[in-house]
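Missing here is one protein chain; the remaining ones are kept as they sit in the complex.
Chain naming follows the written order as A, B and C, and within any one chain the residues start at number 1.
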Amino acid sequence: MLVITLKYFGMLVEQTHTHTEKIELAANKISMNDLELQILTKYPKLSTLTYNIALNQKIVAKEALISNGDEIAFLPPFAGG
Amino acid sequence: MLVITLKYFGMLVEQTHTHTEKIELAANKISMNDLELQILTKYPKLSTLTYNIALNQKIVAKEALISNGDEIAFLPPFAGG
Amino acid sequence: MKKKNVFIQGAITPDFIANSIAKHQSKTTIGAHDIFLGQVRADEIDGKTVTAIEYTAYEEMANTKFDEIRERAFDKFELTCSHIYHSLGAVKAGELCLFVFVSSPRRKEAMKALEYLVETIKAETPIFGKEIFKDETHQWKVNS
Partner (left out) sequence: MKKKNVFIQGAITPDFIANSIAKHQSKTTIGAHDIFLGQVRADEIDGKTVTAIEYTAYEEMANTKFDEIRERAFDKFELTCSHIYHSLGAVKAGELCLFVFVSSPRRKEAMKALEYLVETIKAETPIFGKEIFKDETHQWKVNS
């Protein structure tokens, strides 16, 4: 079982209605890609938005594997400055 | 006869010992080049220094002619900023 | 380089900037400072005027990223100092939301470094901006 933290920012929060949540996954390994599919099932309207996903504060490839305790963040386009 | 004002700046003043002087020239016309020769006769050590000459606040060609009342400035290398 | 907190609650004030400048007057190898300030524009979009931008950020990631960007700038350019500050929360039109400050013995290094920093901050740091209109509707800002 994996316990991970999910974070959502900016316009994405208008679909998830939460900034952060902890979820449990009944698996020992899961790729970023598979996680994303699960999240899109939960929040279907996210698929209409543009975002990148960071694993433990780094943008990684979709094949990257998630470990217990990881933090995954959904990041809409940047607008700093 | 021409009455003109001469100005000297920066390191040039260490040779001329004056910032400004009015001089009279016994001529109706004189080129910048001829004026420069006269000034170098007066202050021979100026010839060892680098400078540009401005006529009425503009850097002009040495052939430019000087009129009565003009202001001629001897400008060493710029060091603003 | 120690890890810094880049974020400031609300607008960055001219006094804050003056203080930063004053602190560098004891560093007498510096010949050139170059400063970039981002100011919130009262843009008109479809007849509605922006009155403020409300900034949020993935703060931990952004602070790590800012450190990394500053380190890259020190590697690339001859810099004496480099500082970055960004607002969080609401910043009204006309107020300042970004302050990037580089100092170098030579002006060309400072200018190249400032451009590098500003462009990289805009492209790589997870900061989000909600443009608030006069009628209290909003749209999400996207850097171009």
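Here is the rule we go by: a contact is a pair of C-beta atoms (placed from the backbone, for glycine too) under 8 Å apart; a residue touches a chain by one contact, two chains touch by 3 or more.
Since we're looking at a predicted model, the values are computed, not measured.
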Visible chains in contact with the missing one: B, C
In subunit B, positions touching the absent partner: 7, 9-11, 54, 57-58, 73, 75-81
Where the missing chain touches subunit C, by residue: 14-15, 17-19, 21-22, 24-42, 93-96, 103, 105, 107, 110-111, 114-115, 118
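Keep this in mind: only the chains that are shown with their structure count from here on.
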Subunit A-subunit B separation of Cα centroids, rounded to whole Å: 74
Separation of subunit A from subunit C, taking each centre as the mean of its C-alpha atoms, in whole Å: 27
Numbers and ranges of subunit B residues touching at least 2 other chains: none
